[in-house]
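A single protein chain has been omitted; all remaining protein chains appear in their positions.
Then we have chain A:
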Amino acid sequence: MKAFEVTAEPINPQAYADYVLRPEAGAVTVFTGHVREWTKGVRTLYLAYEAYVPMAEKKLAEIGREIEDRWEGTRVAIAHRIGELQIGDIAVAIAVSSPHRRVAYEANEYAIERIKEMVPIWKKEIWEDGEEWIGDQKKKPEGEQR
């Protein structure tokens, strides 16, 4: 595994938790983001993620550096999956270790917010009656307000 990676394989969050664990760490937070079946009353069949892989991995590492600069003593690992994902699958895993728990929680949330702002990864939702690249306003199913 790499500390900041985009992968087509299923994600094992324990690997990232193990990576960030150190003797100085009193807390490790692990966030896993999963494929959700229902969004605002619309049923998702599955998701397809794609990434600009080399840039996405660079940007994930940049987020890790931002966190380690902002919160002293933290260590970060992030994985994002691409390809077709089924309901319940892990799309993203973020592990942060810190001497104390408060920072481990805060920094972990910061990481997911930054991923959603600037890492070149895209999600397409596939429904029974259509599909859409999220973030893109085209291809709405007829009459659907999302």
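The working rule: a residue touches a chain if its C-beta (ideal position, glycine included) is under 8 Å from a C-beta of that chain, and two chains touch if they have at least 3 such contacts; residues count from 1.
One rule holds for everything that comes next: contacts and distances are computed from a predicted model.
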Subject >> UniProt protein name of the chain not shown, from "4Fe-4S ferredoxin-type domain-containing protein", "NADH-quinone oxidoreductase subunit H", "Acetoin dehydrogenase complex E1 component beta subunit" or "Molybdopterin synthase sulfur carrier subunit" >> reply: "Molybdopterin synthase sulfur carrier subunit"
Original post:
Looking at the whole complex, which of A:F4, A:Y49 or A:W71 touches the chain that is not displayed?
Top reply: A:Y49
Original post:
Given the full complex, what residues of chain A touch the hidden partner chain?
Top reply: 33, 49-52, 54-56, 58, 80, 91-92, 112, 115-124, 133-136, 138-139
